[in-house]
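A protein chain is absent from this complex, but the other protein chains hold their places.
Right after this comes chain A.
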């Protein structure tokens, strides 16, 4: 298991602070690096990949610094956002060259395995210059995976992929994370992160705004009312009973049922069954409706 650790990392360009005192530790599994455009995601990723020196703090991979240390690339694979590939090579030549530069014992077999992994075998002998954006992206992922790295960093990996390719890439990241790899991918598209990873590092304006499972993060945001969708055998009577509860801030009623805004997640979820039991009301449906990553994210960005 190889961890990537950032300890008190800042990066500034002149007077502009791009990343401000960020500490995080990435372990095995898939982690999403989330933030609006311009938040500092790419800067963090480049520091992790050894392509940018932190102005302050340390960035290590498996305990070794990544800056000015090419040896870390034995354990690290990187897919940058910029879709630069050697257009004059075929995908096979490109991935094979990567395998050779890694000094692998059987570069041909490793290149073929990596190309098969990203499902590019049919087009592997065509020049990369003739590829679609999604195919080029897969060729770059294959080159980054050719040495079977313990850590894989990807900057906006789903850019330019069609839905099927996107799904395949998500499955690939899932399986790599499940196999004990440390995978970090950045994205500003919430659905992507939500589908691939429960664990997020949220960067807002260069600072680490939140870290961990996004559902847990949401529950810890006690200053934000939690919104629940409730359907019961008698919505109007349940609404009256709920308004008497100190943990409930407000209830809306419409044809689909109740929308309850609770101030305290724990108190409300404990109180609801008791109220329903005491009033003889059957609760048919109880859904937290703002535990999506989108609501967590918008709360963090607004904060």
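Here, a contact is a pair of C-beta atoms (placed from the backbone, for glycine too) under 8 Å apart; a residue touches a chain by one contact, two chains touch by 3 or more; residues count from 1.
Basically, contacts and distances are computed from a predicted model.
Asks: When you check the chain that is not on display against UniProt, which of "3-methyl-2-oxobutanoate dehydrogenase (2-methylpropanoyl-transferring)", "NAD(P)H-dependent oxidoreductase subunit E", "MxaK protein" or "ABC transporter permease" does it turn out to be?
Replies: UniProt lists the chain left out of the view as "ABC transporter permease".
Asks: Going by the contact rule already stated, which one of A:30, A:49, A:114 or A:170 would touch the omitted chain in the full complex?
Replies: Going through A:30, A:49, A:114 or A:170 one by one, A:49 is the residue touching the chain not shown.
Asks: Looking at the whole complex, which of A:74, A:237, A:270 or A:285 touches the chain that is not displayed?
Replies: Hidden-chain contact among the options goes to A:74.
Asks: Residues on chain A that touch the omitted chain in the whole complex?
Replies: 18, 37-38, 40-43, 45-46, 49, 51-53, 68, 70-74, 76-78, 80-82, 84-89, 94, 97-98, 100-103, 143-144, 156
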